[in-house]
Every structure is written in C-alpha cells, then in structure tokens.
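Questions regarding the structure given below will be posed in turn.
Note that one protein chain of the assembly has been removed; the remaining protein chains are unaltered in position.
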Amino acid sequence: MMTFQLSNTVIFILAWRNLWRNHRRTLIMLSAITVGVWAMIFMTALMRGMVDDMLLNGIRNLPGEVQIHHLQFLDDPGINNSITAPDAKLLKALQSPEVKAWTTRVRVPAVISSERDSRGITLLGVEPGREVQLGFDISSIIEGRFLTGNNDSGLVIGAKLAERLETRLGKRVVVMSQDPDNNIADRGFRVVGIYKAKMDSLEELNIYAGLTTVQKLLKLEDKVSEIAITGKDYRHVENWFSTIKLVAGQTVQTLPWYEIDKYLGSMLAMMDGFVLVWIIVIFLALSFGLVNTLVMAVFERTREIGLMQALGMRPNMILYQILVESFFLLSIGLLIGNALAIGTILPLQDGIDISVVAKGMEMMGSSSILYPALKLNDVLLANIIVITLGLLTSFLPAWHAASFDPVEALGKD
Amino acid sequence: MNITLRMAWRNLWRHKRRTWLTVGAMIFSNLLLVFMISLQFGSYRMMIDNTLKSYTGHMQVQLEGYNDDSKIRNSFDNIIPLAEQLRQTLNTSRVAARGVAFAMTSSEMRSYGLQIVGVEPGYEPEVSTLSGLLKKGQFFSGNNAEEIIIGSILARNLRVDIGAELTLLGSGRDGSFAAGVVLVTGIFESGSNDVDRSMAQIPLGYFQSLFSMGNQGHNIVINAEDLSLVDVLQSKVSHVIASRKELVLLDWNQLQPGLQQAIQADMFSAWFMYAILIVLVAFSVLNTQLMSVLERTREFGIMMALGVKPVRLGALVITETTLMSTLGLAIGAGLGALLAYYLSLVGFSYPGMEEMAGKFNLPDRMYPSLSLLSVFLGPCIVFICSLLASVYPALRLFFLHPVSAMRTV
Partner (left out) sequence: MTSIVCKDLCKTFQQGDEVITGLDNVSITIEKGDFVCLSGPSGSGKTTLLNAMGGLDTPDSGEITIGRVRIDKLGKAALADIRLHNIGFVFQAYNLIPVLTARENVEFVMQVSGLDAEERSKRSYKILREVGLEGMENRRPAHLSGGQQQRVAVARAIVSQPTLVLADEPTANLDSVTSSQLMDLFVELNQHHNITFIIATHDLRVMKYAKRLIKMEDGKIISDEKQ
C-alpha cells in the first residue's frame, strides 16, 4: 500500500507534465471537450426548461396534480358524469401534510353568447379561494376582479374570448349548457373580470363562475365534476397519490396528471431519454478525438515508455500513467465546460424570448419565453458519463502502451 | 495519379490508427446526420401534410379579416359560383366551399356546443381526408339534405348512432334564432381525439338556409396536388379573385402559423445539435492535421531545401484532408443512407413517441424520408468544415524556415 502511494506521486507528475508537452494538441482536445460538455449541459438545460414550462402550463391548464372524476368523465366530460363532493373520509385524507391545496369544480362544455357572436367554451364552476391556493394566478386578471365566493354571480373570461365576442367588462353575456335531464339551462352573467393566459387557446376556452351559482344553474345540487388536489412538487406525486386513491375508492377515477394528459406524462420520460442520448452522442463524437490524442501521445513516447519499462516500471503502472493523463485532460475539460455552461445559463435565467415561434411553441404546449432549467442531476450525469466512459475508452491506448515490448520500444527512433 | 495525390494518400497510411480514428469521427457524425436529417424531412412533411389534409387545406379564400376574427358575420357572397369558377380556371376538382358556425347540438341524452361546418358534398372529399375516414354510414345524399356527419367520440358522447336525430340550436348570420333537426348519416374516425370529439359537418346548402346565410359562406379551400405546387396555384387563384376586393387568399402558413413555427423551433434546436457535432469533428481534424504537420517538420524542411514551394506543401496537407474527408463522406453517407433506407421501410418508434405523434398529426411509427439532399446535406457540411479545419495547419508551412526545420528531430 505504502509502495503504491509513493509511486503515485511520480505517476501524477509524469502524467501532468506529459500532458503539456504537446500543448497545442492538448489545447485543441481541451477545447473539444469543453465545447462538448458545454453543449451537453446547455442544451439539456434549454430542453428541460422547455419541458418544465410545458408541464407547468399543462398542469396549470387543468390545475390539480391529482384529480378525482367520475369513471367516464375523461372520455365524456359532460354534466351526467358528476361525482359527489368529498365525504368525511376523503376530507380527512386531504388534511395530509403532503397535500398543499385542493378544490372542487364543475367543468362542463357550454356555449357563450354576446349580442354579437357565440362560442363553444368550457364553463368552470369554482371555489374562488381554493382555486387561488391551487394555482390560479390572481395577477393574470387584467381588468375587473376574480370571483369572490361560491355564490358570486359574476363571470370571469379570457381577454381573447372577450375580443372574439366583442364584449367587455360589465357587459352581460349568456351561457348555455344542459342540466342532467338534458334540458337546456341558460343564464345571463355579468362579466366581472378578464384574465390573460400564457396561451391564447386557454384564454378562449375557460370561463370561470362561482361553484354554487353553476350548480344551481345546472340543477347539480352539491355534485361536482372533479376534485383537484395539488402537492408540493409535481414530479413526486406518487408519494401521496396512492393514499388519496385508496380513500376515494373504486367508484371514482383517481388519476395523477401524467395519466390525465398522456402527452405531458410522456414528455417527462422522453426528456430523460433525450438527455441521456444527447450526452452519449456528444461523448462518442468526443471519444474519437480523445483516443486519437492518447494514441499519438503514446506513439511519440514509445522510446520513453520502453525506457521506463527497462528501469523496472511494471506494465500496469504504464497503463495507470496513461489513464491518469487522460483523467487530467478530461477533468480540466469538464471543469471549463461546466463553468462555461453555468456562465452562459445563469445570465439567461430571466428567460429567452422566442416569441418569433410563439405559435409553434404553443402547438407543443410551451410558452414563448424559454427559461433554461439547470438541474444538478443532469450536470452530474454529464460529468459522470464523460469521466467514466472517457477513462474506459482511454483504456485502449493505455493498454496498448503497457503491452509494448521494451526492447522493441527502445529500438524506435 | 499525380504526385501530390499519391504522396498524400501514402502519408495518410503512415499513421493508420490516427487516420482511421479521424475518419471514424467523420463516419459517426455523418451517419447520425443522415439519419437525423432524413427523419426530420420525413416527419416535417408528414406533419404538414397530415395537418393540412385533415381540414385546413393548402390555401383558403376568405373575407379579409375572417382569419383573425372568424365570426359568422364575416362571410362573403356567391361562394358556390366562385368555387365553381375556381375549379374551372384551375382545371381541378380540389376546390370546395365551406361555411362555419357554432351551435348547441343535442341528442335525446346530451348537448354539446360544437363548431358546425357546412361543406359541398360533391367536392369536400377532394380537399379533406375526413370524409374518407367514415367508419359507419355514408356521406351526404345532397347539398340541401338535412343530414350530419360527426366524429366517433362525439357520437359516443351524444349516445347516438347512424339514423339518430340531432337538434341544432344557434344563431344565424343576422342574429336570428337558428334551429334545425338533422339525421346522423355518417360517423368518422380520424385517429385524432380532438377532431373526433368536436367536428360535425352538414351540407352547405342546408347550412346556408339553417344559419340564414343566403348565398354566402366563409371560405373556399383549395388544395394543390403537392406542397411544392402551392406557389404556382396561389398566383392563379389571386388572379381569379382579383376583381373581388373584399376577399383575400391565405396560404397554409398564414392559416396555421403554429405549424411552420413548430418546425422552425425544432429545426433550430436540431441544427444547434448538428453544429456541435460538426465542430467536434472539425476539432478532431484540426488536431490530426496539426500533429501530422508538426511531426513532419524535418521532412518538410528537406523538401523546401530541395526547392519545393510552401504552396505545394500546403496543397499536400489540404489534399490529405480532402482524401480523409472523402473517405468519411463516402462511408458515413453510405451507411447513413442504408440505415435511413432500412428504417424508411420498416419505420421505428421510441417510448413516448405515440403521445408526441398524436399531438402533431403523425403516425405512431416514424419513417425517414430519403433524398439526395437529406443524405448529402450533413456529410457535405462536415466535409467543408474538415477542409476549413486543415487551413491552419497548412498555413503554418508558410512560416517554416528550411534550415531550422531540418534541425528539428
């Protein structure tokens, strides 16, 4: 052991000095590693940012990381597929510290008409206080106010919808839907608030009214369309999801967000896959240069390696020496690459404006400002892959050097 | 074979391992580029085609302002004769007029607020694939038939089947009350849940009377035989509608700006990735060629002493790179084309793609589209960048002094 430690020093000195013998080659290779590592982390942060945004938008679109519905509701989101409000048992489960907020809603398709035009929309009967806790952004109300209580008789609509209907704050509109007996239920509402959403399509789709008001209009009594529950982190719903599901029972459907919207759910998994593939592809592109650099280094030093062998350095020490050299090269590259990546991502934390392709991003479910998301796990993954696979690929030239025949190696010019 | 070429070729194989590693980096990148670019071309095309063919069409004639504000009032006169005129002028049947309105659609059990599209029974199948996707029943019996076709999910939600009656309630163009009873004659299944949940079509003649439209309608859809022919068609159509100042012609890009932008966003991120790959290859080439020049300093010194001009030596280095890059191009593009060709036959998919594909009107499996451009675009850029990377090593030769060069070991 003692022997090993002492001879380490000389190996490190040799590896380090050898690295800088051909400084041009080392600098070129370092640049390549730096660019590669930067690209790995930078690109990953951008893509993560985009997917995060998509997920958040998606979850905001149907707030509630876990939702309880009638078994048929998702397939047929109509008035008939309603459920009863939470019972005592479920209420108790919702007290869990894992649950950040919850609410009930009525969600039905409806037609809204002004004196100028009509539109198909989704009417939401909400509990305003709880809805805000759940994530409705009160600052998105650009005119008027949000609903004040379950009995509020006003209506909050999106800015885009108001424009389409040629209506405005304080005007009356008619909302028409059906009651459970398939009778047309309609009622006039006064527009009390206008909100702005990140995506135009949402502004045109959702209108908000008081829960009790809507229940009365639709003769729903105290039934609701959904119970929406939010935890502390949308990525870790599993922790508390199963408890809620168990308490809610078999007669209703309890689903996490990633199953309600399969597209969103698949994005998260696909992103993980993308990050891994991207890092490995870049690494492979780098690996050719890395092996090449080491092959050249070994080739130029054939004589020297022969000499070291003649002086009694064991072959595995030669191998070790080349690996240490490669380790130094990779580590410096990683260091600069990481620093560069962080240095370019941090100034972009306030978001990158990509509104030139806003409509396209909306199609994908993302908004027009991209916030790069630097994740420790991704950075670690990139570093671990580069170091591990890097040393593994260096093994080839290192092993080649260790298997030199000393007599032949010494005989080389 | 000229002497520079012969020398260059032999020089390459003095360091077999190094040459193959450099060529290997090119092959790897080229293979990847060919595959990715073919895949992009394939999926973009499919994304555009599928999205446009299902409903929007390649271009539409509308009342100016309708696209931004699609109100029922923003319609225009004599839509059917104009459509007929377009068919004759363009000598194609891929032209169809439509009307669009909202109505509360009720079965005995359920009601939904829907977009109702009035279509020309004789021509709608020429511009949209929906009618071809009828799972049950048939298309309309006539232009004034009180009939409706709906999506399969909508049918299920309304709890109706062929032969059932639906009540339509809405407001007409003039604000009057519009009400009618229609017979479900067909149910289609497009594969897109959104379309199958929300689309309903009725004959245009009946649409016009139901919504008090008179002879008016909202748009005329025109399809080209192929996306590449859109431009030609566009100028002809513009000519026809030139006399009607209130009308505009919008192409698919104006009708569906999201489509092109989604493609642009994807292109941008894809090219960022390609650029990184290409830069890494260039570094590889730079390294190899610089080393190969440095280790031959003595040799070059002797050649210069013999009277060879630096330009010749520079040409030698560039020729070496060209040979190496050609190898990388040929093998990389070849293997890439093989891979892309194989996948264009059997297709491929990855986990999560199905959900993604559904969002962009793509099938569950991806099929790369192989063309000269998709095969050679990437590899040619790699080729050029490799040559550029060897300029610096070649230039170094101009600063070489024969005497000191010969003294170098």
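Quick notes on this one:
Letters A and B mark the chains as written, and numbering starts fresh at 1 in each.
Here, a contact is a pair of C-beta atoms (placed from the backbone, for glycine too) under 8 Å apart; a residue touches a chain by one contact, two chains touch by 3 or more.
Quantities reported herein were computed from a predicted structural model and do not represent experimental measurements.
Put simply, the hidden chain is in touch with A once you look at the whole complex. Residue A:L311 is the one among A:A88, A:L311 or A:L376 that touches the chain missing from this view. Of the options A:N18, A:S118, A:T230 or A:S266, the residue whose C-beta touches the omitted chain is A:N18. Although one chain is not drawn, the whole complex shows that of A:P180, A:G351 or A:P406 it is A:P406 that touches it.
Remark: the residues of subunit A touching the chain excluded from display are 2-4, 6-7, 9-10, 13-14, 17-18, 21, 303-304, 307-317, 406-407, 410.
Here, only the chains that are shown with their structure count from here on.
Chain geometry summary: the mean Cα position of subunit A and that of subunit B are 26 Å apart.
On subunit B, the positions that touch subunit A within their shared complex are 15, 17-18, 21-22, 24-25, 28-29, 32, 69, 71-73, 102, 104, 106, 108-115, 153, 156-157, 169-171, 175, 198, 257-265, 268-269, 272-273, 276-277, 279-281, 283-284, 286-288, 290-291, 294-295, 350-356, 358-360. For subunit A in complex with subunit B, the touching residues are 22, 24-25, 28-29, 31-32, 35-36, 39, 43, 46-47, 75-76, 78, 80, 109-111, 113, 115-121, 164, 176-178, 182, 184, 262-263, 265-267, 269-270, 273, 278, 281-282, 284-286, 288-289, 291-293, 295-296, 299-300, 354, 356-365.
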